[in-house]
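Up next, chain A:
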Amino acid sequence: MAVPALRGSLSFAGQSLTIAAKDLRSELRTKEALNSSLAFALVILVLFSFAFEPTQEETRQISGGLLWLVFAFAGALILNRSFARELTNDCLDALVAAPISGAALFAGKAVANLALLLAVELVSLPVFGVFYNVPWTQQFWSLMLVLLLGTWGLTVVGTMFSALTVNLRLRELMLPMLLYPIMIPGLLAAVELTTPLVMGQPLEGSLIPWLRLLAAFDVIFTALALALVETVLVR
Partner candidate 1 sequence: MRQKIMLALTGMAALLLARNLYVIFLQLPDEIEQGAIYRIIFFHVPDAWTAFLCFFAAMVASVLYLARQDLKYDAFAASATEVGLAFGVANLVTGMIWGRVIWNIWWAWDARLTTMLVGLLIYAGYLMLRRAIEEPTERAKMAAVLSIFAFADVPVIFFSIRWWRNQQHPNAVVETGKMAPEMLRMLFTNWIPLLLLAVVFLMIRMEQERTQREIDALRRQVHSF
Partner candidate 2 sequence: MDSRNFAFMFYGFLAAWLILCAYVVSLASRERRLKREVERLRTLVEDKERAG
């Protein structure tokens, strides 16, 4: 891994984007996390169909729950790799020592994870539509907004906990275990928004409070993460 030469004059955004680009480049070279995450998502979608044999209408009514469970589980694989990939050759120490703030490092990784997880989701959605014979594009752009907000919440908290658990032996177990209960409000809001949107209901009326909750969740935890990540990363 080559730490790019960072001049002190790079802004926070510049630093974050450099880190994000580095992570994405590194991931796209091997596509390890991406492929395993995607495969996992597809397996869950298939398994669910075997397990429950839902009719088309039933599927539409649980679409939010099913999709976000898939995204949450598949996302854990990506999030785990986020800081874990820096452990070899002491790259993590080098990054922390580099002249960028911990917050910028975190933001960059979070953005990279967001991109990767969104990619997995955007492939999973059509597959879901095909497997379950569910038309899901009626409220496409609203759905994309919810996807973005929900995935951002998942990514921000997940990247934070990835940093928290990076040095643990049981990292792969501890990350999901800590992440999912904390994510419950965000996931709940995302689910409550996704199901009506997949069923064709527009994003208005009784759905707006959920949208506000999701946005508030994202804001609160992004702020907390940015404030605390430096503490977590510095030895």
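Here, contacts are C-beta pairs under 8 Å (C-beta built on N, C-alpha and C of every residue); 3 or more make two chains touch, one makes a residue touch a chain; residues count from 1.
Keep in mind how these were chosen: all candidates are chains of the complex that A comes from, given by their letters.
From a predicted model like this one, the values you see are computed outputs, not experimental measurements.
Candidates 1 or 2 all come from the same complex, and the one touching chain A there is 1.
Across the complex, chain A meets candidate 1 through its residues 157, 160, 164-165, 167-170, 174, 177-178, 181-182, 184-185, 188-189, 192, 206, 209-210, 213, 216-217, 220-221, 224, 228, 231-232, 235.
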